[in-house]
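Just below is one structure, and these are the notes that go with it.
Shown here: the complex without one of its protein chains, the others still in place.
Each chain carries a letter (A and B) given by its place in the written order, and its residues are counted from 1.
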Amino acid sequence: MMENKVFLSFTFYSTILILKMYVVAIVTGQVRLRKKAFANPEDALRNGGLQFCREDPDVERCRRAHRNDMENIFPFLFLGAIYSLLDPSPTVARIHFLIFCVGRIIHTIAYLLRLQAPTRSLAYSVAQLPCFSMALQILMATTPYW
Amino acid sequence: MMENKVFLSFTFYSTILILKMYVVAIVTGQVRLRKKAFANPEDALRNGGLQFCREDPDVERCRRAHRNDMENIFPFLFLGAIYSLLDPSPTVARIHFLIFCVGRIIHTIAYLLRLQAPTRSLAYSVAQLPCFSMALQILMATTPYW
Partner (left out) sequence: MMENKVFLSFTFYSTILILKMYVVAIVTGQVRLRKKAFANPEDALRNGGLQFCREDPDVERCRRAHRNDMENIFPFLFLGAIYSLLDPSPTVARIHFLIFCVGRIIHTIAYLLRLQAPTRSLAYSVAQLPCFSMALQILMATTPYW
């Protein structure tokens, strides 16, 4: 596997996206501290008092971005790995990974910076295209083994 | 790996379930549009006005179904892959994958169509059985290497 250049390319883009998700987590924590909005009483107590155990729209926005990442990037980690093992054209495969990676980075930027609709949903939809393509190719290769 | 028939069977069922999750995401978006209930002000603004940035019980139902999928299907993607490499009986392995796949599809149907309890929790519990079985078999095979 570690001599399969498509797989190595896939792991590069996947790791970039996981680090991107970690950044969203860190941003969420920073917004919680700045807006003083904590999910747990024990955190609020340590940061000024129980009144800061509350919701905040900016925190919720970060959490929605993070959840959307989980809904979409985690399936990519699976589909991309299996697709890489199907011996696809390296150029075509790299286009799949690149579109997904760029689409998801734009999705996060559009979410956190509240860019005008439909920037975010467009980025989401474009990023889904390589996922559907990979899923269909995997099904075509594995249907005989159901 | 791509000559291991158990692994190919596993990838088939996994990809079906990932596509099933994508369907839940698409349904969520459709319900948001139909009920006019958006999570973000920028989406509401594009769809009639800020008053449509609101929660809706049908949207929340879709989101709970999706989240439950993440909690259960993602671990399966890991457990099933490792289990496939343990050289299990192909028939027994396929039964594991099939029970999980059918259980999770019924879970989604029961969730979105509000089927009477305990249909949904029963489907959830049945789908967990092959997961526990695979997890235990992996632990038995790998405990010497902890």
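Please note the rule applied: a contact is a pair of C-beta atoms (placed from the backbone, for glycine too) under 8 Å apart; a residue touches a chain by one contact, two chains touch by 3 or more.
A quick note: this is a predicted structure, and the numbers were derived from the prediction, not measured.
Although one chain is not shown, part of subunit B still touches it, namely residues 1, 61, 64, 67, 70-71, 74-75, 78-79, 82, 85-86, 111, 114-118, 120-121, 128, 131-132, 135, 138-139, 141-143, 145-146.
Residue positions on subunit A in contact with the hidden chain: 1-2, 5, 8-9, 11-16, 18-19, 21-22, 25, 39-43, 45-46, 66-67, 70, 74, 77, in rising order.
Following the convention adopted for this analysis, only the chains that are shown with their structure count from here on.
Subunit A and subunit B have centres, each the mean of its CA atoms, that are 17 Å apart.
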